[in-house]
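The excerpt is restricted to a subset of chains, each kept in its original location.
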């Protein structure tokens, strides 16, 4: 997966996959693959969230130290 | 028959009358009568005219006689008691003897006079005068007049060269203050019966000259206690009471006040006292004017002093209030400075707090934001798991359905339950295939049977 992917892209793809599965538009043949992709997207989002949190915390901590 | 009339001599007749009267009137009698005229003769005897009036008309009249020795005794007692001599026009209670004299005729010989009765009569006149004055509302008319500020010009009614007048003038002239009281004498009798008309006459003269005088004084002195009943006379008293100027009396006696003294503006016991009263009036005015002078001086200086103090107070107030105003303004400025500092500091503190708030808000909002996102992801994960599971379950169920259907349709399963399948030429026979003589193949669980069709009929129930 490209590092260039944004959280927004990842989130939208993720939602699309889940929505597809929910709508039964996914065959058993590709189900694993889709779930795998979704799982990777979830991981990516979570990582990005964590990274953002760390970032923000650092910024705010820096501010408070001043 | 005629007889020669008896002829009496005059003397015989009068002697007979005298005898008869003497026999008939032997006692002494008390008689009340008015003595019109005393008629005292140089010999000392008196032959008064006695009479009685009814409604102003004489209804009885006779001459009386008072022998000299009787008169002296009677008059002395009368003076002692009544304070008046026997005189004309008195109503008297007399003890008389009726006598007739051949030469002098009928007369009442007065042997005594009751002075108490006359005193009562005088008293009665006094009361009568008071009553009439009251009825005329004149009793205090003179007293109601205003006394002049100064009795500068006085009309003096008095007997010229009398002691009373002299005493009065002495007091006025010899006052040690140099007060000047101008006076004019109006001579009159001031005692005895003549006084009544004499004084009235002068008062009437004075009525025409009221502008020339401030007051009228009636002065009598040195006459003892006798001859004062004239001052009870109604006409005189009325004239005094009704007089337009204050009338002051100084009659000089010590007995009961006469009506004139009672209704005069003021009564002094003696002319001297009257004079002193007038001087005293001047003295009081003098003192009053002096007092006014002193008050004028004192209060004028006090007034100026007060104004100076007032100015001083204003000056002090001006000092004080100006200083106060400046101090207050200064204080106001100080306060404004402090307020400026205080408010500026608070303003900055407020701004700082706002910044701190924003800092905190950003931390909170960022955290909440990422948390919300995390929750979103978790939600999606949950949906993913659910939908995958549902998909798998659906597929599994579909496959099971298929399996079931297939098993039910498998012919083997039919044969196993004891059924058989009959076919013609390998097919499930139709109407046209079922002809007599057709070869039927029947399969059971374990066998394949071949047979020929012999009969066919329709089942009713179809």
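A and B label the chains in the order they appear, each numbered from 1.
The working rule: contacts are C-beta pairs under 8 Å (C-beta built on N, C-alpha and C of every residue); 3 or more make two chains touch, one makes a residue touch a chain.
Keep in mind the model is a prediction, meaning the values are calculated, not measured.
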Determine the copy number of each chain kind in the entire structure file and write them next to their labels. A x6, B x1
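By our rule, only the chains that are shown with their structure count from here on.
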With chain centres defined as C-alpha means, what is the inter-centre distance between subunit A and subunit B in Å? 106
Any idea which subunit A residues touch subunit B in the complex? 11, 14-15, 17-18, 21-22, 24, 26, 28, 31, 35, 38-39, 42, 45-46, 49, 52-53, 56, 60, 63-64
Subunit A-facing residues of subunit B, complex: 359, 362-363, 366-367, 370, 373-374, 376-377, 380-381, 383-384, 387-388, 391-392, 394-395
